[in-house]
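The complex appears here minus one protein chain, its other protein chains still in place.
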Amino acid sequence: MNQLWTFWQSTGLYLLTLDQLIMILIGLLLLYLAIIKQFEPLLLIPIGFGGILSNIPGVDIAVGNGVLAQFSAMGLDTGIFPLLVFMGIGAMTDFGPLLANPKTMLLGAAAQFGIFSTLLGAIAMNEIGMFDFSLAQAAAIGIIGGADGPTAIYVSSVLAPELLGAIAVAAYSYMALVPLIQPPIMRALTSRRERKIRMRSIREVSQTEKVLFPLVLLLLVALIVPGAAPLLGMFCFGNLMKECRVVARLSDTAQNALINTATIFLGLSVGSKLVAEEFLVGETLGILGLGIVAFGIGTMTGVLMAKLMNLFSKNKINPLIGAAGVSAVPMAARVANKVGIESDPDNFLIMHAMGPNVAGVIGSTIAAGVLIQFAA
Amino acid sequence: MNQLWTFWQSTGLYLLTLDQLIMILIGLLLLYLAIIKQFEPLLLIPIGFGGILSNIPGVDIAVGNGVLAQFSAMGLDTGIFPLLVFMGIGAMTDFGPLLANPKTMLLGAAAQFGIFSTLLGAIAMNEIGMFDFSLAQAAAIGIIGGADGPTAIYVSSVLAPELLGAIAVAAYSYMALVPLIQPPIMRALTSRRERKIRMRSIREVSQTEKVLFPLVLLLLVALIVPGAAPLLGMFCFGNLMKECRVVARLSDTAQNALINTATIFLGLSVGSKLVAEEFLVGETLGILGLGIVAFGIGTMTGVLMAKLMNLFSKNKINPLIGAAGVSAVPMAARVANKVGIESDPDNFLIMHAMGPNVAGVIGSTIAAGVLIQFAA
Amino acid sequence: MNQLWTFWQSTGLYLLTLDQLIMILIGLLLLYLAIIKQFEPLLLIPIGFGGILSNIPGVDIAVGNGVLAQFSAMGLDTGIFPLLVFMGIGAMTDFGPLLANPKTMLLGAAAQFGIFSTLLGAIAMNEIGMFDFSLAQAAAIGIIGGADGPTAIYVSSVLAPELLGAIAVAAYSYMALVPLIQPPIMRALTSRRERKIRMRSIREVSQTEKVLFPLVLLLLVALIVPGAAPLLGMFCFGNLMKECRVVARLSDTAQNALINTATIFLGLSVGSKLVAEEFLVGETLGILGLGIVAFGIGTMTGVLMAKLMNLFSKNKINPLIGAAGVSAVPMAARVANKVGIESDPDNFLIMHAMGPNVAGVIGSTIAAGVLIQFAA
Amino acid sequence: MENLLNQGVGLALFGMVTVFSFLTLLILATRLMSFLVSQIDSEEESVLVDEDSLPDSSPPIAVIAAAVTYYLSKKQS
Amino acid sequence: MENLLNQGVGLALFGMVTVFSFLTLLILATRLMSFLVSQIDSEEESVLVDEDSLPDSSPPIAVIAAAVTYYLSKKQS
Partner (left out) sequence: MENLLNQGVGLALFGMVTVFSFLTLLILATRLMSFLVSQIDSEEESVLVDEDSLPDSSPPIAVIAAAVTYYLSKKQS
């Protein structure tokens, strides 16, 4: 009898708290979003599953010597996993469209207003007494507006590890929601005529330019915003391996086995931060609310910048591609294309939108560098 | 001359002890079994080779800062390597046959008698004064009966790291010997008529069921045997990645580059435990002896449970598939098929045997969870 | 204004020192050599890029908790990365040509004179008061003459980590320069008639011999030079996985995902040693000078040994293949073939040269073992 | 020694009972799951893995917010 | 609190200016790079990635030695 009692006390049925139950349900919800709604499944499946594992009572998984705690210590607290993912993304990125039309970089700059206005929003929430965010925390929340997963995770692991779970969940969820969040804003800010603007066909970019660009980018970062060098450095390294064409086997591994492994470990590690005490707090609500505002403002400023540029240039830009400046590669570029087709079924904007789309990645990395350097 | 003497003293010829020589020969024997007899070569080649490396005198390989000592500290002492292998196996496992005929799970339960009777056998050896096993050691020895390599390694790394080498060698060797150990027992316990039983064809299982099953399994584990959650959690995670079909690239890496890498490191790490002082002890003989008994009893109880179930059910089970309940995936299922064909050349049992076969994996993981929770 | 000043002080433009600028230029030069001149790009691209990252001012990349510092601590200081690369090379090596004509191993032995004469050269530089190398440093410099990248990195990580950057750069640069360094020496030491010697066609080697060879090699190492066992052990393990043919999936991962990942990390880690204080020193000049002498002497002694062997043997060896004994697989073997074709367009030496070429790898590993055992 | 024997027998019995109970429950849970799936599948076409689907218009992310809010409100009361 | 607000506004302004300045400079640098590449490419055929090329006869490794020498000589003087 005594042994039965001991057993009963060891079961999850006995030990499970309401907090843990809610977190397990949230984990299942993330899996549902990832599998059925196809919300960024590559990250949300490991995050959701890791979140469930982390809230199983009576066993050390996300704490102590548990396996997820070890993954987390190995690659999340150290920044290694997001940097490896970023290297792999670099090895998959084609800067061709951006090089063909460099001025679209300004769209990728403008869309980063989302980051900084969210930072201000977080501080405003402090002002009205809702929360008590530090500057570093506000900066980490702001980075959700960068619409770039590994950057958001990297920045929060440095500035506000205690908010990492909520920030990562918000960042990936809203990236998946881009097709819902962006179109109404894009339609509201543009006339039908603007949406019909056809852009000039893109010039072909030589391989030499593609090889040199990651080096030019890295050197400029080194000279101006060194704080962005770890992130952008790994990104440029991946891109150089791809474009130089003499290390195809390394580039292939960076794009496949290595990024996949890093993604699995990164997702599980982020999942290990979904423990009730850290996630079931009012701040999470604030983060979710601020995150959607961030995406909205980024979309808005991207579109407006395109309209502003059209005032001064004769080669008109279709302002829809400004929305792609938030990053969320390649979803936001596809959304720009889709909204464009609504007004003119023969106007394919996807290649034009890829330029601001990858510029948005650069822009949010620079913003991340500034935040890490000055908000830490 | 002096330098020659120093050199001579640094050579293996001078330093090699009898113990080390025997261990190197055992390592060569494992390689022979793996390469010529094809005994579980994926694990026994790294284990055997690691065993040889670990017994080279005059250089730190399995000790100090040696490379195998580092692998071992990194992934064996921490449990990471066996868990990654288990994740990969999950990503390769098809629960379809089990879902088509869930009651065959009972066969996978019954065959775990092998684990617990071996535990008792180890304690009985204590009683007659042969050895001096602790409860944790007896439990770790028992898990050999689970016929599942990563589970055996994981459990012994937690409960009895000092026996890990012998337990891993015994577990993989006997898994390879399943085609020799099982058939006589299967024939002895069944009539020719029973061996000829044809089972109903298996229903098709929907993809939705396959996606939900790893979650159902994980949640049940969380509620009842949390101690099994690390092992089964990683297994279910691998399986979910495979079945959900939206993260094919992650599933592919889990099934290939990642499990292969983890297998190489795991095997070498286990090999680093094959040092003479730990392996050349009487306990190893006891473990080898108990291990074969464990496989025999598991086979027996699997078959007998099938016969018992037939007493109460009108859909008769061919009792040969009970033997597949020990795990040893997919060897034991193939053996059931082969013995079945001896009695009726048109009776293909392989698909029916896959159900109890994977149920045996679940069963031994649950047993492992109980042992870790209550014998530690 | 204050903030602008703070920002200005945080930029690379303000912080960059002349040393760092020079190192960044050297990093760019390495990338140029790797990409345009195709100097060993697999290693020189990560090394060069890592070198640039490491010299970006104002941010911790190669120091403190920087990502390259972490890679370096994880796998370079511990020896793990070069050993994994070596395992992969083992899994890609075919000992067939060597087994067909074992006496060509003597060529691989002779070419290691380059190692030891460079060691003496380093000490001679001490004598004339140019530098102040310790015995361990001189030994690490000598290993450049082994013409084998991972071996050079492994040895210097053990004997002289402070020289690792310069030694690795020299080793890979000269390996890439083999087609320039070797031919004049080969032509000077051989007569046109010798260069026209046709060698007997190579016998077919059985698979059994190929499986046994790595084990014979490992056991001989264990008995005679245990210090070489970590390097040669991993090499033989890779080769056994390939030749035994029962673990094709492990061999495949060792040859692809695993070696590529290790190469990326190894290259970046070596790059992290290219910091100005360690690289921009007179010793680097000495190392670069000694390195080219090492390659020259190794080539010379390889060729001369072939001529010496021809005095005692009736099966004449074409002395050009002696130059392949330096290692630099497979470049040196190709150079032997190319120089041979100059004299006789129908005389293909490539297969004959592969024997001494891989023997050179064994030879330099043995030399490395001796140096580690007696110069540490 | 006697004590170890008792412990061992207890652990063996208890372990075997747990394994059996667990797998019996798993049979029931699996059957229930399969039954529910067949019910749902017969109503609608398979919902799984529709490559072209974009997220629909009622973002379930709101559920997370709702869950946290509800939880916090209960906690404070 | 007031202080945090000030800091935040400062950081936001400053961050946005930096992002814009950086990307503007990047546009200029990219254009310059593309221009130079087009000049060089028009002179000679593409130099990149010639599979058969062996290293040519003026080993640029010498440049490393030269750089280090030059640097050291300046340092000592």
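A, B, C, D and E label the chains in the order they appear, each numbered from 1.
Here is the rule we use: a contact is a pair of C-beta atoms (placed from the backbone, for glycine too) under 8 Å apart; a residue touches a chain by one contact, two chains touch by 3 or more.
Quick caveat, the model's predicted, so the values are computed rather than measured.
*Asks:* Of the chains that are displayed, which are in contact with the missing one across the whole complex?
*Replies:* Checking the complete complex, the chain left out touches B, C.
*Asks:* Which one touches the absent chain: C:47, C:138, C:236 or C:349?
*Replies:* Candidates C:47, C:138, C:236 or C:349; residue touching the omitted chain: C:138.
*Asks:* Hey, which of C:212, C:293 or C:308 is the one touching the hidden chain?
*Replies:* C:212
*Asks:* Among B:85, B:98, B:119 or B:177, which one is in touch with the chain left out?
*Replies:* From the options B:85, B:98, B:119 or B:177, the contact with the absent chain belongs to B:177.
*Asks:* Spell out, residue by residue, where the missing chain touches chain C.
*Replies:* Where chain C meets the chain not shown: residues 98-99, 102-103, 105-106, 108-110, 112-113, 115-117, 119-120, 122-123, 126-127, 134-135, 138-139, 205-209, 211-213, 216-217, 220-221, 224-225, 244-246, 359, 362-363, 366-367, 370-371, 374-375.
*Asks:* Spell out the interface residues on chain B facing the chain that's missing from view.
*Replies:* Contact residues on chain B toward the absent chain are 3, 7, 18-19, 22, 25-26, 29, 32-33, 35-39, 169, 173-174, 176-177, 179-180, 279-282, 284-285, 288-289.
In this section, only the chains that are shown with their structure count from here on.
*Asks:* With a step meaning a move to a chain it touches, how many steps does the shortest path from chain B to chain E take?
*Replies:* 2
*Asks:* Which chain maximises the distance between its CA centroid and that of chain C?
*Replies:* Farthest chain from chain C, going by C-alpha centroids: D.
*Asks:* Give a one-word verdict, same or different, on whether chain A and chain B use largely identical residue numbers at their interface, taking over half shared as same.
*Replies:* different
*Asks:* Quick one: which chain's Cα centre is the longest way from chain B's?
*Replies:* Centroid comparison gives E as the farthest chain from chain B.
*Asks:* In angstrom, rounded to a whole number, how far apart do the mean CA points of chain A and chain C lie?
*Replies:* Their C-alpha centroids are separated by 41 Å.
*Asks:* What is the distance, in whole Å, between the centres of chain B and chain D, each centre taken as the mean of its C-alpha atoms?
*Replies:* 27
*Asks:* Could you list the positions in chain C whose residues touch two or more of the other chains?
*Replies:* If we look for residues of chain C contacting two or more partner chains, we find 35, 38, 256-257.
*Asks:* What are the residue numbers in chain E that touch two or more other chains?
*Replies:* Chain E, residues with two or more chain partners: 14, 18, 47-49.
*Asks:* What chain pairs are in touch here?
*Replies:* All chain pairs meeting the touch criterion are A-B, A-C, A-D, A-E, B-C, B-D, C-E.
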